[in-house]
Each structure stands twice: as structure tokens, then as C-alpha cells.
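Take a look at the structure below.
Up next, subunit A:
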Amino acid sequence: MKENRLDNILQTLDSIPYVKVKEPFSGEVNIQGRVSIQFEGLSEPLEFYVVIYPQYPFRTYDAETIKFINKDYLKYNHVMGDGTVCIHTSHNPNIEKKLLIDFESLKNWIEKYYINIDSDLHYEHLITRESDFKGIITSYMFTDVDYTFNRNQFGFVNLSLLSEGKNGNKPIHNYLTKGFVDEFGKEIVICKWSNIYKELGRPNHGIFFYAEKQPATYNRFAYSNWKEFIDVFTSDFLEFLHQCEKEYIKKKRRGQYVPFYIGYKIPNGEVHWLVATIEIGNFPIEGTKENQIWTSKLLNENIKWATSRNSSYKYFFGRGAFSSKLTEKRILIIGVGAVGSNVARTFVKCGCTKIDLTDYDVKEPKNVCRAEFQFASGRTDKIEEMSNVLSHISPFVNIHTVNQPYFEIMSKALFGKDKSRNELEDFLNSYDLIIDCSTDDDLMFVLDNLSLKSDLINLSITNHAKELVCAFHPNTYDFVSKQYSEILDNDVEDLYNPTGCWSPTFRASYNDISMLVQIALKKINNIYKSDSPKDNFIVKSEINDELNIKIIQY
Partner candidate 1 sequence: MAINKKEYLQEVLETHKMSHVNSLLDKYRDKRKSIKEALEEHYTDKIYSPLNSGSYAKHTAINTKFDLDVVVPFKKKSFSTLEEMFDDVFDFLNETYGTEATVRKQKVSIGIIFYSDNDGDEISIDIVPGRELNEDQYNEDNKLNLYVHSQYGLLAGKTHLLTNIKAQIEHIKSRDNERKIIRLLKIWKSSNNEDYKSFLMELITIKAFDKDSISGDLCEMLESTMEYIRDNITKDGFTLSDPGNSGNNVADTLESWQKENLSSKMKNMLDRIEDNSDNLKIYFPINPDFKENEDTKSSEGYGVKTGASTFSIPTQNQRFG
Partner candidate 2 sequence: MDVEVQIPKGLLNKIVDAGIKMYPKEYGGFLIGFYSEDFKTLHITETILPSEYRNSKYSFERSAKGIKGELKRLYSLNPKQHYVGEWHTHPDNSTQFSITDLNAMIEIAECKTVGINNPTLMILSINKSRLNDFEFYVYNDKKLLRYE
């Protein structure tokens, strides 16, 4: 079997015209050898050390199990620090075919990056060799700031410990970068997180230096030794570093780590931060005396890079979000039950940042199964619960809870009086979009009679979640009431009416409800994205022999 595998590999390599085996392949577990590649257009043959792992042709841990290595090519794009050429090829379970594909891919890399020296339009962050600090992995998240750093600027970074967890089998400490202060402790700028994260506790701090130019070899590999920063760090900064260490030691923190942020500009103009950990008492500097003056010099020591991540809005929602025409809106969600909580959570997951909530109700255990609530927090106000859930999801969403008694009084008891009507209109007009998920007919009537500049959408669901009714102001009240009374077959007999419960509710599961809500929100997003007319619609789901979902457009 082993021999067969090796034979197979050798025969296949033999069949590729541009590949010559320079050192025979062998090995019990990994099969290794050396090849040279030569084809037209290449001035001289290139040699690679090839390792084929036992998983081959399958990928493992999302990585190829064949490696082409040559440290001489580090300066070319897509070569990793250990000299491995980075190839991504397609899946094939057949070893011969997979070899052909992978060598073809190597040939492509040579043509593209070795011969033509292509630099990708797509920028990749610097490659760092990350290491833990005394067995603890540290990770730092940063976001945008409204501030332009000057070259060689330095000072302190304010951090909060966000969470402690596990990464592999090691503990990980996650830090949030909250803001930057100068060497005298004066605030430079606060990072653009939501308020709750700006005010996060468990404070900590680090040191920063803004280099502007990226500290890298071949524009790809972050420096690995402090000595390499010799032309980057200023003597002022080294002196600052020295003073800091003295202070830390005074505070009896010898042996602990301090995060050290090094900032630079990447081609699209953004600032990126690499973070290293430095040990108090072992800062990579030493004092030397020159012409009677003590100065600090960098030591020849390896850098312990930590993990740093740009988690700014753009990266956080980079993989997909709602249209900015929706996400930039100031939104009020009235009623956060099964429908409203699903709407709120989807909005936050899709990039909305300004969401206010109102609901008078308390979350009970029985609400958890189909709303976006959690059992763990027990019995608590629904808006309180939702604020927590939503803030845990996104560090950019600011949730405010509306004063419910005020809203209830303004909209009901005082309705019809000019002054309070105007007050209610002014309040609602301070939003760009209002989603009424309250299924409160009285409130719907009141809102329908207001003259609103903001958009208002009414969402409700019929029993058994057969239909979702979506209506846009000012066509809400008549449309929705007629749908329920005349058009839709809303079963009001078979409601869920549990023992000891005074308030019967419609029957439907989380799956039933969220499917309808998701379809409706997809359509609403599209309406905003394409500036389509805001016409009412119904999402209808029927199960006869097959599941049948359709949108009925009014």
C-alpha cells in the first residue's frame, strides 16, 4: 500500500513535462523530495523541497497537505515565513489528479509572482509569528478612531479585558482597545465602539508607538527581532519606554506583560496595529553610556507578537449586511416579542447601529422558545433582555430603551389632544424608521392617524404563522384590519391557551416565525436598497403536500 502510494506519486510526477525529480522521494509518514521546475518563459529552473503529508490528497485544518518550500523566494508574494508557497487549489479525492492540479497551481504561482512579479490589488495583513506569554494567549481588538496619528507619536493605550476563554488548550485573554492617551495621560482619542463598550470596565493599559511605515521585511513579514526597529523607534520613545518600565517595577509588576501597540498605515489609508507583549523587567532595551549620557538601545531579542484584529465596522460587517440606506437609519422597534425581537436581532446582525426599543412586558420562561431571549437571565423586562442580547452581538449598536409609561400615555390616554399629538409626532419623527411589532390594534390606529415624516412599518403574524402581514404607513390600519377580518383566514379559535394564562397567543414555533420575518426583512431591505415603492405585502407559507412560500404584493 505504502509503496503503491509512493509509486503513484513518482509516476505522476514523471508524467508532468515541466517537473524533474532532483532528490528521490521517500518517507514512512511524510513523503519528501526535491523537484526542479522548468518551462518556457522561465530563464532558469526553480527548485522546491516538496513534502506530502499522509492526509494527501485531502486537506486538513483548511490547509493543503502538500508543501512546496524554498526560503530563497521569501521576497516573492504569497510565500510564507518558512518558505512555503501559498497555493489554494480545488478539491479532488484522486491522488494523481490532485498532484496534477497542485503542480499546475505551483506553475501558476511562478508565472504570476516569480516571472511577472505581480503585486495583488488585494492587500494582505503582515504575517506575524504569534506566541503566547507564559502560556497565556493574548488577543487585541481595535476599531476606527476619528484622529490622524503623527509619525513617531507615542503614548498609552486604554484597554478593557473583554473576556477570558480558551484557544486550543491554552487560556486566551481578549482585550478591547478603548482609546489612546499621550505620555502625560491626556486623552488623544476614544475608539468608535458603541457606548456600552466605550464604558466597559476591567481597565488595563498598554504602550503605543505610531511608526506610519509598516515594520516588515519584503512588505509581508512583520519584523521578528526588536533590533530591526532600530531605525523606526526614536530615542525619545526609547527613553519613554525606559521610564515606563521603571514605573511598572515601582508598582511591583515585575514579570507581568504589557501590550505594545505598533501602528502603521496600510495601502487603503487605514491604520493597522500590531501588538507585541513585553515583560516588565525584561523590556528589550538596555542603557548605554555615550559621551557621559545614558541612552537606551534596543536589544537583539525575538518579538513575542500577540494577536491583533481590526474589528472596525467595515471588517465586522464585511461579509454581509443590509443596505446602508437601512443600516444608517435611526430605528425604533415597538414591541419586542417573538416578531419584534427577531427583527431587532436581524437588524443588529445586519449592521444597524441606532436602535431604540419599547415594550411594557416582562420576559417569562415561556417566551424564550420563540423569541430572541435567553433563559439564563431569568425573568426580566423584555427591553432590558433585548438590550443585553443585542449589545453582546455587535460592538457598534447603541440601544436605548424608550420610557414606556410616557409612550403609553402619549399614544393612548392623551391621544386626540393637539398638544400631545404633536409631541408624539415629534418624538416619532426623531426616528427614520419605526417598526411596529406590537400587534396592538389601538396603537396601530393611533399611529395611522399621525402625520409622520419617518417611515413606519407594521408587522404581524396570523395564527399558526400562516402569513406575515407587512404594511407601510400611512396604509397600515385599514389594510391590516381588513386583511385579518376579510381576506386572510386567521384562525382565532385554536389559540394557545395554557393553564393559568390569561392571555392566549398564536401558535407557532421559532422556526415558523423567524422564517416569515426573515423573508419580510429581506424584502424590506431590498425596498430600501433599490428605492422601490413601499407597497404592502403578505408573506404566506402553506404546507399541503409540499412547503410553499410566496410573497403576495399589494
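Miscellaneous remarks
We take it that a contact is a pair of C-beta atoms (placed from the backbone, for glycine too) under 8 Å apart; a residue touches a chain by one contact, two chains touch by 3 or more; residues count from 1.
With respect to how the candidates were assembled, all candidates are chains of the complex that A comes from, given by their letters.
None of the values given here were measured: they were computed from a predicted structure.
The candidate list 1 or 2 contains one chain touching subunit A in this complex, and it is 1.
Listing the residues of subunit A that touch candidate 1 in their complex gives 474-475, 478-479, 482-483, 486-487, 533, 535, 552-554.
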